[in-house]
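The other protein chains are all here in position, but one chain of the complex has been omitted.
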Amino acid sequence: MKKSFLFKLKEGFIESLVFISGNLAILIVFLIVFFLFKEGIGLFNQQPLEEGTAIMLNPTNPIKELKPEEIKQIFEKEIRNWKDLGGKDEPIVLFTLSDVDRLFTLEELGSSFEYLPSKIGEYIMNNPGVIAVFPEKYLPPKIKKFHMKNISLKDFVGGKEWHPTATPAVQLGVLPIILGSLLVSLGAILFSLPIGLAVAVYLSELAPKNVHQVLKPTIELLAGIPSVVFGYLGLALLVPFVADFFDLPVGETALSGSILLGIISLPTIITLSEDAMKSTPSELKEASYALGANKWQTISRVIIPYAKSGIISASLLGIGRAIGETMAVIMVTGNAAVIPYLLDYEGHFKNPFYASVRTITATIASELGEAPQGGIHYQALFMLGCILFIITFIMNLIAEGLNLKKR
Amino acid sequence: MAFKKKFFQGFAFSIFYLFSFLVFALVFAILGVLLYKGIPAMSWEFITKAPEDGMTKGGIFPAIVGTLALIAGASLVAFPIGILAGIFMNEYTYDNWVRKFIRMITNNLAGIPSIVFGLFGMSLFVNTLEFGVSLLAGSLTLGILVLPIVIRTTEESLKFIPLDFRLTSYALGATKWQTIQKVVLPAAFPNIITGLILSISRISGETAPIMFTVAAYFLPKINLAWNEQVMALPYHLYVVSTSGIDPESTSRIAFGTALVLTLIVLILNLLANWIRKSMSK
Partner (left out) sequence: MFKIDAQEVNLFYGKMHALKNVSMQVEANEIVALIGPSGCGKSTFLRTINRMNDLIYGVKINGNIKIDDNNIYSNKVDVNELRKNVGMVFQKPTVFQKSIFDNVAYGLRVNGITKSSVVKEKVEKALVQAALWDEVKDNLKKSGLALSGGQQQRLCIARTIAVEPNVILMDEPTSALDPISTSKVEELLLELKKEYTIIIVTHNMQQAARVSDKTAFFYVGELIEYDKTPKIFKNASIELTQNYVGGKFG
């Protein structure tokens, strides 16, 4: 009996679903990349300014360029003269909404501030040293907005200050945040790699069967605990302990983050390194014993070298896990966006692990909720997401490549 | 010489024993603390009531329900697609570059940090497709997050079924899909189930992907609909423990929430392990 046409149609339909689902992963990764960049890339077409504000200078002012940190210094009165910025010797006059009542009477402004723009214009024209910052809707008719240079990738990645909501000029330097992530993850791996390797060696070469049967599931259990639970335990127990033990004013430090992330990445490192060591061919081990090596010599000179690429790959995945971890670090690292310098102001060494740091993940998680959609802060957070994605993607690729080489 | 050899071995091995024991003890210390601090919060009200008084009193019922809803929603997304994709990988590709490429992509998908999924879900589902912050957006985001787990375990489980079973079925005149549906899948099912349970456990524990796609800060009324926000256990724990209103009473609630969440996740993991073990016998 031949299979009916309808039957073939049904199977064809199901098989096309199989085909589509099978290739969906590719589409999803593509979509993730696309949407992260789509939301983030607009950042580089923007001036580092608070949404909807305009900066204006007197037309005779020769200054062509102002950096966000210079604007910040002007507003904090650290810079008081244009000559400090390479301009004429002219004191800087700040002019913002808060000066309006002082300078003009209500009659001059009109009942619904309809004359405000022209008054602003007049004031700017009359004061050669003025720098005016107003909402765009009060832009005076004849005066051109001062154009700040668009944010560049260099300013973004290399910038040392992260003040995404500063007024009027935002500062979007993510260097301290990237360094924060790297520092915490580095600490994590320093902590978890030796322990993880020791446990992996024990599991793969030394543990009696019944111990293995208990220890292995225990480690899987550890892998299963949600990261927010780790975060909370870290906050409630580890942070006070670190403050006490290291005699620090606050326990919310890179160190706490590293310890916690170290614990979280332990199962990854243990499981993958154990697999790598277990794949050592038994002929190699036997050859080593046959030459009179004892167990430890065999482990250190045959098994570990053989499993090297697997162990490196495990460490990379462990670091990747640590860099990508959000909830645990957000609760214990203190979230200060400052560069973890090795030296203090007087040039003495200071341990960066004792400082509060903020990671990429914690920044995104704690700020995205308040950043208006499509705004400059929002775009910057998505750009941070892109950076995180790229870092972990590269690590995964290398780890994968190392694994493939072995097989 | 022999003594030195022995000494080094003894020294190295004692370190291995020590660290292994420490890790073992650490896991039990964590569980112990959760139990010790969490059990006092446990009560019938805690499980069945909404939070009260700025989350310093009452229970976590809406968060439990929300997490269950997310499990259901994300499973609905991930299970069918993941199983079909696993079938594709093992039955419809050969051991060539197509399979290697897709496997590499899937592995990388599994390695993407969960906060990135949150960003992606927010951009695509919440904003672009205009689902809003909703159960739908959260389920899709979490579903995609666990997709690699489902794909991989399905693929691995199918690999275990000997070729002869497929050939036998073909030799009886069955088509490829009939063979997969009636012979291969039923035989692989117990193993696939473990993957599904593991992904449920992952769904219940994730916070970062739901923060911006579905999770509500406080929503005592339970209103399950695709376009509504829900509370969820992991996000609730984060909120309670960082709001810092009244550390004394929130710590009780937080430990209680942490215990419930951990128990859910661990019981699911143990169940998956148990199924895997009892099947491999």
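Letters A and B mark the chains in the order given here, with residues in each chain numbered from 1 onward.
Just so we're on the same page, contacts are C-beta pairs under 8 Å (C-beta built on N, C-alpha and C of every residue); 3 or more make two chains touch, one makes a residue touch a chain.
Computed from a prediction, not measured in an experiment: that's the story for all the values here.
Check B:F3, B:W44 or B:Y94 against the missing chain and you find that the one touching it is B:Y94. When the full complex is taken into account, the listed residue touching the unshown chain is B:S169, out of B:S20, B:S169, B:S201 or B:N269.
When you scan A:S4, A:N45, A:S111 or A:N210 for touch with the missing chain, the hit is A:S4. Listed by residue number, the positions of chain A touching the unshown chain are 1-4, 7. Residues 94-96, 162, 164-175, 178, 182-183, 186-187 of chain B touch the missing chain (whole complex, contact as defined above).
The rule we apply is simple: only the chains that are shown with their structure count from here on.
Computed from the mean C-alpha positions, the centre of chain A lies at a distance of 24 Å from the centre of chain B. Chain A meets chain B in the complex at residues 3, 11, 14-15, 17-19, 21-26, 28-29, 31-32, 35-36, 38-39, 194-195, 198-199, 201-203, 206-207, 214-215, 217-222, 224-229, 231-233, 235-237, 263, 266, 270, 294-297, 299-300, 317, 320, 323-327, 331, 361, 364-365, 368-369, 373, 381-382, 385, 388-389, 392-393, 395-397, 400. Residue ranges of chain B in contact with chain A, taken from their complex: 5-6, 8-9, 12-13, 15-20, 22-24, 26-28, 30-31, 33-34, 80-82, 84-85, 87-89, 91-93, 101-102, 104-109, 111-120, 122-124, 127-128, 144, 147-148, 151, 175-178, 201, 204-208, 211-212, 234-235, 237-238, 241-242, 251, 254-255, 258, 261-262, 265-266, 268-270, 273.
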